[in-house]
Every structure is written in C-alpha cells, then in structure tokens.
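A single protein chain has been omitted; all remaining protein chains appear in their positions.
Presenting chain A:
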Amino acid sequence: MTSPVLLAAPGWAPALGQPFFQHALVAGTGIAAAAGLVGYFLVLRAQVFTGDALSHVAFTGALAAFALGASLRIGLYGGCIAFALLLGVLGKRGRADDVVIGSVFSWILGLGAFFLTLYTTSRSAGNGNAGVGVLFGSIFGLSSGQALTAALVGAGICAAVLAVARPLLFASVDEAVAAARGVPVRVLGFVFLALVGACAAEATQAVGSLLILGLLAAPAGAAQRMTVRPFLALALSAGLAVAEMWAGLAMSYAVPKTPPSFGILAVATAVYGATFLRKPRGRRAAAAANAA
C-alpha cells in the first residue's frame, strides 16, 4: 500500500544505508509481527483494555527500573508479565475483568509518576528525558544488539502465539465446549496474558508505552473487518502491523519533524479507518492483503 510509494520517494533510499534505520527496521519488524498476532486475539477476546492497562505498567516498570538503577529490560518485562498474570488471577478464569483493570491501572500510573520524580530528583546524572522516551518510544535510538534482541523476542512471541493459536481460538470463541474437549482453557488464558505482557514490554521500545494500544488494536481491528476467516485474519493482522511499521518508519525518516511513533500509528489508524470505506467482505479483504 504505502510502502512502495515511499520506497520510490527521494527521502527513502539513503535510509537503508543508515545503521540507526536498519536497527529500527529489524526491531520494528519483530515487534510489529508480535503485536499483530497478539492483537488479533486481544480483539477477539474483547481484552483490548488489558493491553491499555499493560501500557501503564510498562511505563511504571521502566521508570522503576531507572529509579532503582536496574536494567530497563527487567523493569519492562518483569513488570508487564507479572502484572498481566495478576490481572488474570484477579479476573475470572484467566480473563482480566474491566473493573479490575480500571481500578488498578490509574494507581499504577500514579506509581509511575512517583518513580519519575524519584529518578529525576535523586539521580541528577540521569537522563531528564527518560519519561518522554518511555512514553513515546525511541526506536531510532536502538543499538544493533538491542535491535537484534527485540527482533528475537518478537520472533519468540510470534512462535508462541502460533503454537497455541488453534486451541486459543477455540477457548476464546467457545470456552465451555473447548474445556469439555480437553483444551486447558484456564492455563491458555494465563499463557496468553503472559504473551500480551511480553508483547507490551517489547512494543514499548518501539512506539512507547502510551501508544502500544494502537499497535495492538488497529491492525487486528482492521484485519477482522477485512475478513471473516479466522486464520487469514490472524495472518493479515501480523502482515498489516509489519507493513504499517515499515511505512511509519519511512514516513518518519522522510519527514524529519515526525517522530517514528507518530508515523507508525498515523499509518495504522489510517488503514483501520480505510476499512470503514468498504463493506467488510472476505474476498475483497484477500485482495487487499495481496496488495499490502
């Protein structure tokens, strides 16, 4: 869709020669594919709100790591996965419930503000922009090692989602029948929440904690509007997320004033909006997928 156009644009070609852009592309591809796959099930299970709650946790976890001088990765992944599982325990049967999320996540955000204050006041040597970096992402600032790690974690999340995709679909759509057929419905619910947590932590690096929700929800929502075939929609969701990531990065490179997180989510939102212009039908969706 947008990417071939931007490939031809004059601002694009030199980008591929830039190490920071290469790193962003490598990391962004892994992150987007994982977010697309996880997002499909979030939308299907009506758990998008969980992703939102986890974005707050990602912010707080990262700032707690800064404030306490721990590794950012431990703060992000530890916080998100632990909190995702906690949501499952508090909600019924491995599904986090709206009231639980609503009452806890504003408190978590407040805790993040506390850690931010702690960090900026007590560690004077620290980076004053840390809060902004966590909130809005810093994908153009990744080292090659960080980019490779992000891509590998993304690939791992993708592999895990695909491994549980069929029983998770069964459990999401038809819980009682799935349980009767021996699908470990409750365990799958927790496995999925842990994957959402890992994905939120991972995506924080690219689009920032505030914008995770868009990357989880927009491609998946668009894919579900474009086709009624579940596994095609799953693939389409991942494909759209990756294409939107590339297009957003290219846009951000070509127009220097646009931060990458804005570029990525602008494209993602535009694609989701565009699905409302056509009637959601299976065949057209397949054609659109080929075009993308």
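Some observations on this one:
Just so it is clear, a residue touches a chain if its C-beta (ideal position, glycine included) is under 8 Å from a C-beta of that chain, and two chains touch if they have at least 3 such contacts; residues count from 1.
Note that contacts and distances are computed from a predicted model.
Considering only "Zinc/manganese transport system ATP-binding protein", "Transcriptional regulator", "Spore germination protein" or "STAS domain-containing protein", the record for the omitted chain gives "Zinc/manganese transport system ATP-binding protein", by its UniProt protein name. Across the entire complex, the residue among A:99, A:113, A:132 or A:173 in touch with the chain not shown is A:173. The missing chain, though absent from the display, is touched by one residue of A:87, A:164, A:207 or A:245; that residue is A:164.
What chain A contributes to its contact with the hidden chain is residues 92-93, 95, 162-167, 169-170, 173-183, 224-225, 227-231, 233-234, 280.
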